[in-house]
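A quick write-up on the structure given underneath.
All protein chains but one are shown at their positions in the complex.
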Amino acid sequence: MESALIILIAAPLAAGLVSLVVRTRRVMERLQLGHAVVLWAAMAAVVSGVAAGDDVSFGTFLHADPLSAFMDLMLAFVGGTALFYAVGYMGEELSREQLSFLRYRRFFVYFDLFLFAMVLAVNLDNIALMWIAVEGSTISAALSVGFNRTKAALEAGWKYIIVNFVGIALALFGTVLVYYTSEHVLGVSMEALRWSALARVAGSLNPVVLELAFVFVMIGYGTKAGVAPMHTWLPDAHSEAPTPISAVLSGLMINLGLYAVLRLKTIVDPAVGPDFAGSIMVGLGLLSMTIAATFMLIQRDYKRFFAYSSIEHVGIVLVGFGVGGAAGVFGGLFHMINHALAKSTAFYAAGLVLLRYGHKNMEGVTGLLRQMPLVGGAMLLAALALAGMPPFGLFISEFLIATGAYVEQPWVAYGFLGLLVVAFAALVYPVFRMVLGEPKEAGLTLTAGGNRFAAVSLMANLVAMGYIGLHMPGFLRALFIPMTHVFHAMAEIP
Amino acid sequence: MSIHPDIGSQLVNFCSALLLLTCFAIIAQRRLSACVDLFALQSVFLAVTAALVAFLTGAYHIYIAAALTVVIKVIILPRILKAVIERLNVTRELVLNINIPSSLLICGALVILAFYITQPIISLGFLLTQDSLAIALAIVLIGFFTMIARKKAVTQVIGFLVIENGLFLGATAAAYGMPLIVELGVFFDILVAGLIIGVYTHRLQDTFDSVDTSKLTGLKE
Partner (left out) sequence: MGSVSGMIESILITVLQAVVILAVSPYIVGLIRKVKAYLQCRQGPGWLQPYYDLAKLFRKDVVASTHTSWIFTASPYIIFASTWVAVLLVPIFLSTVPLNFAGDVITVVYLLALGTFFLILAGLDAGSAFGGMGSSREAIVAALTEPAMILSIFAVGLTAGSTNLSTIVHKTALLQGIVTDPPPHLMALAALFIVTLAETGRVPVDNPATHLELTMIHEAMILEYSGRYLALVEWASAMKLLLFLTLISNIFAPWGIATEPAPVWMGFGLAVWLVKISALAVLIGVIESMFAKLRLFRVTDFLGLAFILSLLAIIFFYILRG
């Protein structure tokens, strides 16, 4: 099991380094596809190990407890399908001579390093080292966002850099504050930074310092997750980045930010009481949902549109965890993984539409179901999932969160449901317009190669979404129960 | 451990206050190269503060962090920034969103805010001096304000670096410095972040023909 964890983390790093010296497209494709398969295999090993009851760890720093294993599952699965997709998408752009081989190669280096940083971050048992890994992911994402050399992409990249670097700095301040108080209890050493140690002594840490630390961490990592009002960079970055990156940003990086905040919440709750962090999260969550739903109504660029939808779903997860209780926590967790799947599917489809049409204007795209059946169908299903329709998992998670909210604070539940309705309408109507109807004249065609890889990733995602929605797999349940205890049990302590 | 605790903490306090003063000086400046020089000076004071803390508390790994500060923030990063300024041929901020006296008053208010926020925490810690954590937070907030109030990309970068300086001060003086491996990782990240920002500013200049970020208005809504 330990070796599986090492492989899981080392694979993206190795792939990224090897990509630096790859000479041909064929080799790169084989490398990245192999990389994806290795990721899946390692992830399966780690997850089954943790689900069987034993945390997997290696050395002092690497430690996969149920929450880490859950994130590993998400990161590796979507990361793998994203790799498949990227091979197809970037290969298509390469064939069309839209980019040189050098840039094609550089793309995969950035992409692999990005995955490496994210996988590393969720498996580190150290709050400060986790920060370093998260900063690493911010940096590699920064390199990727401005990848297209257009004015809009550069502007998006600059905004991304400014807002995220400041956010990360604030998160570091919060981290320092946590260390400041844990030093007393655990001594001046690395031990004071370990999540597992912190969780053990959480009750005896100073509440005032932790409150301040949580605020900083919420703002800091919340910026990465796209929580309003720190979300201003997200629509630009997610829409201007190359589509495989958009998918990973919306699907995975958002969850990474949430992961960091949630880890700290498990420490803060025993010391301060669950209401402090909870009410902050509920407030920000509802704010995010409101802003997202409002702005989704006026979008014309379909990638930007899906980006705003991500902000909305981040809000939903925040409300879920903020409300707490078994229903809220379970709903939040389930929502995270389902959103990762659904949103990446939506972006995969959007990217293929972009390749076909050459523009991102929603008005100019109709009749996808007839013109590109797989893509249109995928987009339709993804949109329905994102809007919260059964039988997809998002319906269940939203239902659970609403129930949990109603038990605690009925008004929160009302607001939550109202915003969901708005978001539903805002999401479904434009997508229906894009998918149904008579096909418009598309300018470009896709080569078979690109199509094939992308198709694989689309199918994989759809299957996973459906599977999880209809039937809770055993390993997932095995992960959820200890995680719920970590979150829910905290709610019991006064 | 410490020889003259009183003189020592006085010196640390003195150096932290010097750091704060350089923040104000950066805000009061229009010339970009002067801002970079002030940032380098601030980093020197920061390194001195860190070395003092290391000397007084016997936590020797902080010496390494202080040395790294000198190398990265006093030598490498200012050189990169100066090269960017040279190449982009921007020398001063001509139009400020908020004029200098108002900016200074706002920074004063931010310092007071920082002291107010950290008031309940000060008594709880290992602080060598009362004010270090508050000054650190104040520097972070002032850096943040610099990023918002200035339009030239280079000044925004300097604001970001000032934030990092404040964080380092907070970690060093308030928490006896984080373990070495953490410090190393943080420095590495800052260096890479600085490099990326340098690269981005070049690309901005190439594409937009200016580094005035008020021209980046294409993406709205």
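Brief remarks follow.
Going in written order, the chains are labelled A and B, and every chain counts its residues from 1.
Keep in mind that, in the parts below, a residue touches a chain if its C-beta (ideal position, glycine included) is under 8 Å from a C-beta of that chain, and two chains touch if they have at least 3 such contacts.
Remember, it's a predicted structure, so these values are computed and weren't measured experimentally.
When the full complex is examined, the chain removed from view is found to touch B. When you scan B:17, B:117 or B:199 for touch with the missing chain, the hit is B:17.
In the complete assembly, the contact with the undisplayed chain comes from B:7, out of B:7, B:67 or B:83.
Listed here are the subunit B residues that touch the chain not shown: 7, 10-11, 13-14, 16-18, 20-21, 24, 28, 100-101, 104-105, 108, 111-112, 115-116, 131, 135.
In this section, only the chains that are shown with their structure count from here on.
Distance between chain centres (mean CA atoms), subunit A to subunit B: 31 Å. Considering their complex, residues 128-129, 131-132, 135-136, 139, 142-143, 146, 149, 151-152, 154-159, 161-162, 165-166, 169-170, 172-173, 176-177, 179-181, 183-184, 188-190, 193, 206, 208-209, 212, 235-236, 240, 295, 298-299 of subunit A touch subunit B. On the subunit B side of its complex with subunit A, the touching residues are 59, 117-118, 120-121, 124-126, 133, 137, 140, 144, 147, 153, 156, 160, 163-164, 167, 170-171, 174-176, 178-179, 181-182, 185-186, 188-189, 192-193, 196-197, 200, 203-204, 207-208, 213, 216, 218-219, 221.
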